[in-house]
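First the structure, then my questions, so here it is.
Not every chain of the complex is shown here; the ones you see sit where they belong.
Each chain carries a letter (A and B) given by its place in the written order, and its residues are counted from 1.
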Amino acid sequence: MDAGTEAPLVADPSRIQVLEEKLRDLEERLAHVEGQGAEDRVALVVFSGDLDRVLAAFVIATGAAAMGQEVSMFFTFWGLSVLKKETRLSGKTLFQRMMALMSPRSSKNLPVSRMNYFGVGARMLRSMMKQKNVSSLEEMISLARELGVRMIACEMSRDLMGIEEAELVAGLECGGVASFLADSLKSRTSLFI
Amino acid sequence: MDAGTEAPLVADPSRIQVLEEKLRDLEERLAHVEGQGAEDRVALVVFSGDLDRVLAAFVIATGAAAMGQEVSMFFTFWGLSVLKKETRLSGKTLFQRMMALMSPRSSKNLPVSRMNYFGVGARMLRSMMKQKNVSSLEEMISLARELGVRMIACEMSRDLMGIEEAELVAGLECGGVASFLADSLKSRTSLFI
C-alpha cells in the first residue's frame, strides 16, 4: 500500500458517527413535525338553523368529502333543528316546550335567514333549487351520510333544550365541545356556520 | 503504516450506505410534509350580504394581503350582492325576479345585520365611517383588487338566483365549492362570514 495515494480515500469513522447522530436528531424532529401537521380533515360547526346557511354547510361538507377529506359536522344550538325528525313535548320543562314549539319541527321546516316571511322565503328557495336541479337539503343530508360525513349532535345544546334522542334522526353521534375541537385542531379547514 | 493506530480511522463503508439510505428516506418524508403544509394563504367565504359583516370580510382580506398572504374571497348566496353593479329582470323566472327585487341592487345598498330600519342603520354606519376616515366598502373593494385579492363568484348561487355575468362587476372569477376548498385546504386561515 502506498500511504500517499491511499490516505485521502480512507474516511474518518468519527465523521460518520457525527452524521449518524445528526440523522437521528433530524428524524426525531421530522417525526414531531409529522405528528403536528394537519390531517386531510374538515370540521364544521353548524350553529345556524337557517335553511340557506345549512345548505352552504352541506355543500361544503359533501364537496370536501368528495375531495377525499374526512369531514365532521358538529350541530349545535339552532343547528340541532336540522337533525330533528319530530317534536315531543312530554318530559320537557315549560321553557323547553316553548322553545320546541317555536323551533322548526325538522329539516323540512327551516326558515331562511333573510326574507323568510313566515316560511314563504324558505319555500321559494326550495322551489328555486328544484327548478335548477340543485339537490334538496334532505338529498344533501343523505349524500353526506353516504360519503361518510360524521354528524355529531352537541350534547350541551340537547340537554339545554331537553331534546331527546328519539326526536333526532338515527345514526348520529353525540359529543361535547371537546369532540369538535379534537377534530378541528387536526383539520385543514374549520368553519363556524 | 502501523495497523494498530490506523485501524480506528478506517470507516466501514456499509455504515455510509446505511446513512445514505436513511437520508433518502428522510428526504422523502420531508418532501411529503412540505407538500402537506399550509401555504401563505387565507380563504374567506362571504355568505352574508350585510354591510357590517362584509366590511369585516374586507378588513380581514386586505389586512391579510398587506401581510403578504394570498387571499381569495368566495362570494356565495347573499354575499353575491356585494359584486352586483345592476339588476336585470329579463331572463329571470318569477321567483328569481322577486328575489332580485328584494335583494340589494349593489354593494351601495347592503343593509346592516342589526338595527337596519329600512336602510337608516346602513346609512348611519357609512356616515360614521366617513367621519372617522375609515375607508368605505367601495374603497376597500378597490384596495383588495389592487392588492391582488382573488374574488370568486359562486356559480351555483348565480345559477340559482339567475344572476347573469352582466349584472356583476368586471374582473371576477367564477367557481364552485371545489375552487373554494382547493384554496381553503391549503390556507392558514379560513373563515365563513
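Here is the rule we use: a contact is a pair of C-beta atoms (placed from the backbone, for glycine too) under 8 Å apart; a residue touches a chain by one contact, two chains touch by 3 or more.
Keep in mind that what you see is a predicted model, and the values were worked out from it rather than measured.
Student: Hey, this file places 2 copies; any idea how many the whole complex holds?
Tutor: Every protein chain is the same sequence, and there are 3 of them overall.
Quick note on the criterion: only the chains that are shown with their structure count from here on.
Student: Express in whole angstrom the distance between the two chain centres, defined as the mean CA positions of subunit A and subunit B.
Tutor: Taking the average C-alpha coordinate of subunit A and of subunit B, the gap between them is 20 Å.
Student: In the complex of these two chains, what residues of subunit A are touching subunit B?
Tutor: Within the complex, subunit A contacts subunit B at residues 1, 3, 10-13, 15-16, 19-20, 23, 26-27, 30, 33-34, 37-38, 40, 42, 52-53, 56, 59-60, 63-64, 67, 69, 113-115, 124, 127-129, 131-132, 134, 188-193.
Student: Mind pulling up the subunit B residues that touch subunit A in the complex?
Tutor: 1, 6, 8-12, 15-16, 19, 22-23, 26, 29-30, 33, 36-38, 43, 45, 47, 49, 76-78, 93, 95-96, 98-99, 102, 156, 159-161, 176-178, 180-181, 184-187, 190-192
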